[in-house]
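Before we start, here is the structure in question, set down as structure tokens.
Just one protein chain is left out here, and the rest sit where they should.
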Amino acid sequence: MSEQATTPEELLSRADALRGELGDSHSRFIEDIYQQAAEVADKVVSQTGQAGRFNLDRALDRVLTSPVWGLPIMVLMLGVVLWLTISGANIPSGWLATLLLDWVYNWLHTAFQAIAAPWWIEGFLVDGVYLAVAWVTSVMLPPMAIFFPLFTLLEDFGYLPRVAFNLDRAFAKAGAHGKQALTMTMGFGCNAAGVIATRIIDSPRERLLAIITNNFSLCNGRWPTQILIATIFIGALVPPVWSATASMLAVLGVAVLGVGLTFGVSWGLTKTVLKGEASTFSLELPPYRPPQILRTLYTSVIDRTLIVLWRAVTMAAPAGAVIWLLGNIDISGVSIAEHLVTFLDPIGWFVGLNGVILLAYVVAIPANEIVIPTILMLTLMVGRAAGADAGVMIEFDTARETASVLVGLGGWTLLTGINLMLFSLMHNPCSTTIMTIYQETKSLKWTTVATLLPVVMGLITTGAITWIARALHLV
Amino acid sequence: MEEQVRTEPLEEEKTTWRLSELKPGRIAVIDHLAIDGEERRRLMDLGMVPGTRVTAEFRSALGDPVAFRIRGSLIALRKVQTRQIVIKLVEE
Partner (left out) sequence: MEKIAVMSESNQALHPMCDGCARAQLIKMGINSGKWHFAVALAGNPNTGKSTVFNALTGLRQHTGNWPGKTVTRMEGLYKYGEYVYKLVDLPGTYSLLATSEDEEIARNFILFGRPDVTVVVVDATRLERNLNLAYQVMEIADRVVIDLNLIDEAERHGLEISARQLSRELGVPVVPTAARNGRGIDDLIKIVSDMATGQLISRPNRLKVYDSQFGQAVGEVTRSIESLYPGLPNARWVAIRLLDGDERIEKAVRTGELLNMVRGQNGDPAFALQGTAA
């Protein structure tokens, strides 16, 4: 018997010494476990029937990971999901808008007038809080109620690991981990969730890459923005039958650009501040499983769509209040909103956006979901105050009517639309995601990088596009 | 990639093979892992211990990684890893 260690240091040095004596007997220990496991499995498992499904899986994998079809199928799947979302959401979005922004909105005004409530209470509650909530609901609910179930079906089928498998080489080239493809797809739902999902990446350097670039995955708060703006500005360029397809291609283009940026930024960081080699990668590819369609529909509508909508509503209500106050509190005869927009307009013009958009992105730091309601409310308030179409009650039953506000009152052009789509892809993460990044990295430095890098990239990109367009006299 | 271009007769002469050289559809038995530390352990956790049968199944769309069937599971590994796994070929 050797004497027992009495301090941690002694313990460690004794363990060290023993390790030297032992050689690789520990490996033998694991080997023993496996040998035992194999013997037991052999005894208790018997193959009695046909192993049919393995062959089906193999055939599917041949196609889905094929050098020819693998990548096109991936883009096609995303395209189909987006097309179904865009064309399927169009009509219910219109209904919701009629219901919430027309009927209920007018009814609320009538009701408040009936009880003779002071104008500012009526305005604050109906034109502020309610309007923002109604807008966020009609813009978000239909697309998310279609997008989430479709995405979950792909997830339950077992397609996501194949995406990671197919893209791994590209990630390796960028110095990143193949599982970043998985965290990236999680980001398509919510970036905060995507950032937490990076825990599956065991190399700290590669995990940091995955965290910083997760923001380039469009999240549920940004898909509706993309869809609406694409429908208004891109879908309108083609005959109505092709409108959904054109919008889909535009949104798909932005999403794919996001994936490209993920690679590009990972590569750039690997070459500069996060130097290192791509480490190892081992990913289990699960069997394909036929999803339970009804249950998936139920859980993804109840658990995801409604939860996400609820978050959007709780963010939109105070935002609506703030916007109404900004628009109705005057300083030397002009509302605060107008002061701010007037101040931001030149900067906006410089980068091909406008003051309203920049102000909206400040108001929407807590949640991307409220960008569109904020833009619309600010455009209305500031536009009206500026005298254009004063007193006109605008209806938002269709995208075309929304377009008339943005173009008519806000002075938007196709270039503004495109730039907004790009800026929506490249700007700071929402505050929840920023907090999550801090919790996961415990580093102020990397949280700052993850926050500022995308905004700077976004402003440079939209600015460059704008000045090129201006130089070519396209606008 | 040049490993895959080698022709059959060489198989007789060659004594040590790496898992990275196993062509899709072929079976091998792991001889030993020529790595240490974390990585060795990771692979062992997945069931890659000497004596384990491995089948190369298919390549990813971009050529690397390759999916291997190991103890019933399908596991994707990059070439940098499979280069360090020494195997013995199994004749069918």
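For clarity, chains are labelled A and B in written order, and residue numbers in each chain start from 1.
Methods note: a contact is a pair of C-beta atoms (placed from the backbone, for glycine too) under 8 Å apart; a residue touches a chain by one contact, two chains touch by 3 or more.
Just so you know, these numbers come straight off a predicted model, no measurement behind them.
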Contact set of the excluded chain (shown chains only): A, B
Contact with the hidden chain (one of A:6, A:272 or A:332): A:6
Option from A:158, A:235 or A:458 whose C-beta touches the chain left out: A:158
Those residues of chain B which, in the complete complex, touch the missing chain: 38, 41-42, 45-47, 70-73
Touch list for chain A against the chain that is not drawn: 2, 4-12, 14-16, 18-19, 21-22, 25-26, 28-30, 32-34, 36-38, 40-41, 43-54, 152, 155-158, 160-161, 179, 182, 196-197, 199-202, 207, 283-284, 286-289, 292, 299, 302-303
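Operating definition for what follows: only the chains that are shown with their structure count from here on.
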Separation of chain A from chain B, taking each centre as the mean of its C-alpha atoms, in whole Å: 38
Chain B-facing residues of chain A, complex: 27, 30-31, 34-35, 38, 58, 61-62, 65-67, 69-71, 165-170, 172, 178, 278, 280-287
Chain A partner contacts - residues on chain B that touch it in the complex: 39-40, 42-44, 46-47, 49-52, 57-65, 67, 71, 73-78, 80-81
